[in-house]
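Only one protein chain is missing; all other protein chains are in place.
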Amino acid sequence: MFIRNAWYVAAWADELDERPLGRTILGEPVVLFRDANGQPAALQDFCKHRGAPLSAGRVTGAGLECGYHGLVYAGDGRCVRIPGQTHIPERAGTRSYPLVEKDACLWIWMGDAAAADPAEILDFPYHSDRKWPHKHTMYPVAGNATLLIDNLMDLTHLGYVHATTIGGNPSAHVDAKTDVKTTEHGVKFTRWLLDIPAAPTIRKAVPELGETIDRWQEFEFIAPACIVQWSGSVDANTGAYDKGKRDGGFQARLFHAITPETEASCHYFWSGANGYRIDDPQATEDLFSELCRAFDQDMAMIAAQQQRIATFGEDGLVNIVADASRVHMRRVLERMAAAERTPPREAATV
Amino acid sequence: MFIRNAWYVAAWADELDERPLGRTILGEPVVLFRDANGQPAALQDFCKHRGAPLSAGRVTGAGLECGYHGLVYAGDGRCVRIPGQTHIPERAGTRSYPLVEKDACLWIWMGDAAAADPAEILDFPYHSDRKWPHKHTMYPVAGNATLLIDNLMDLTHLGYVHATTIGGNPSAHVDAKTDVKTTEHGVKFTRWLLDIPAAPTIRKAVPELGETIDRWQEFEFIAPACIVQWSGSVDANTGAYDKGKRDGGFQARLFHAITPETEASCHYFWSGANGYRIDDPQATEDLFSELCRAFDQDMAMIAAQQQRIATFGEDGLVNIVADASRVHMRRVLERMAAAERTPPREAATV
Partner (left out) sequence: MFIRNAWYVAAWADELDERPLGRTILGEPVVLFRDANGQPAALQDFCKHRGAPLSAGRVTGAGLECGYHGLVYAGDGRCVRIPGQTHIPERAGTRSYPLVEKDACLWIWMGDAAAADPAEILDFPYHSDRKWPHKHTMYPVAGNATLLIDNLMDLTHLGYVHATTIGGNPSAHVDAKTDVKTTEHGVKFTRWLLDIPAAPTIRKAVPELGETIDRWQEFEFIAPACIVQWSGSVDANTGAYDKGKRDGGFQARLFHAITPETEASCHYFWSGANGYRIDDPQATEDLFSELCRAFDQDMAMIAAQQQRIATFGEDGLVNIVADASRVHMRRVLERMAAAERTPPREAATV
């Protein structure tokens, strides 16, 4: 079951050109389009005349035109044109979803529209910050969304899955000093790996780093679907950990938004921002390439894990010490899911 | 559910050479073959010995030989040879289906064989008429058969799906004068598009047509599975519409037979006959190529529509004015389906 009353990333804003874009979100086929004024909108991807997907149509001045028999829909879901007749019945309208453009993303609300408050969308100003040039993409993932969030909330996998890229030495990750905190909207953890050799990706990005480094990873999970990350590495024993001197060296900010497609698949919107050679576009490209290599490794593992869990379920699995953040994150999701299943108190007393 | 007591096209007659042909019809695997005398027959595609498909076998003088252990079946389904034994039990026979060759098609009856009357097969003499040279094919369609019949019974889609081929201007199609009539076996509609520019396909076929044309489309649906079509275009205002002068110009006869394969797919047997340059084989080829381009556009739309209807169903859909013929056709199909579900009155009173 999906948590519906929440903002999810439906697309990168720049994915949407003059053509409509079809995408399944929380199990529902959705079509995204920009109207003649550039205003983005999201409708159920289903013409109420004969069931054709509206994503196979085109945008006209009046709205989104079905490619089969030409009915036209406005961004709010109203049918505004039926070829051959002037009367337009109200039930020819299709469902629309609240959609907000913010920080390079299109955010959709799949639940009760009355409860949708754009002020609750998280802030990620780095997507338009010249000090953090970034590159982004969307990965289709053959696994349940929660498996991908698990992946990001237990970084001990870096030494195993990503030894050749962002990981490096497994024991450095296992021995990291880790601090986990509850936040208003989720969980935040900080890890420090002190006096270790730099992982291959970091060494490539900033070759002038010393033989050993101090590395931090700050991950904040904002339920139910986003993680924002700040990672950095500086020369070892230069005061980053104990004196807060975190300038220079390698610096990256990552944005992760995980939107369920079906129970067994999700859309992974992520970006990587270069904070170490901000005037060098190639540095941003190179960081992105390295992250692609690493995340491809994750995608393969998650697809394999999904297949096993589809067979055996998760009930017999065993939590370990390294799972602290992950277990916390799961509890937050369970509380949100339970809250959606329970009618509000006022309703219950009526 | 399928309407079983009806004749369906199982194959083009020329699809069947000396080899057997396997095809699923109304959800049942069928094998078609010609015996040593060229007589076509249809059997369940299932050897009663070990279940091998007979379509993987070969035709011998005695009948259709299973390719696994050599049992042989006659066209009426009797098993006529079992290697290694003389006794042939009656239950080694497999089901046979009435099959009739007529007008270039093989027509099959999947229901109660006692009710099969070849006189009820529709006449389409144009398939062997030298004045209507034609070319035919079969398209596999990833959608329910009724969605394809819908497509053919609401031509307002021509301006949207087929703008670049047989369609042309959308509003000309929407504004067509349309007449819908009930017939003994279905529905017939006639549309007139007066004083309009010729659609690209028609312009290519008959370049000497004037700047504007009068165009007619006569479609007759013969339930549950066939549509015969006569289309023509002549110079505008030369008396085609009001004085019945329909000679010259562009003339085409099309045959459409839609045979369910499964609930989500069908076989589309269609032909296009050239009535405007009958001594020019290239003209027939060119017409066929244009129709292929147009029908490919339909196939993509129907496959997309099938997926949405599989998710959402058809219950919430809204009929529009342009749907008159289509809605009528659906009622005829529903009556036939209901009649198959109801036991005949005599049986009920026993």
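Going by the order they are written in, the chains are A and B; count residues from 1 in each one.
Convention: a residue touches a chain if its C-beta (ideal position, glycine included) is under 8 Å from a C-beta of that chain, and two chains touch if they have at least 3 such contacts.
A quick note: this is a predicted structure, and the numbers were derived from the prediction, not measured.
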Touch criterion as defined above, residue of A:Asp76, A:Asp117, A:Asp247 or A:Glu314 at the omitted chain: A:Glu314
Given the contact definition stated above, which residue among A:Val174, A:Ala264 or A:Ile278 touches the chain not shown here? A:Val174
Residue by residue, what part of subunit B touches the chain that was omitted? 29, 45-46, 48-53, 56, 65-71, 82-85, 89, 91-92
Counting contacts across the full complex, list the positions on subunit A that touch the omitted chain. 150, 154, 156-157, 159-161, 170-171, 174-175, 300-301, 304-305, 307-309, 311-312, 314, 316-318, 320-322
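We adopt the following convention: only the chains that are shown with their structure count from here on.
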Centroid of subunit A to centroid of subunit B, CA atoms only: how many Å? 48
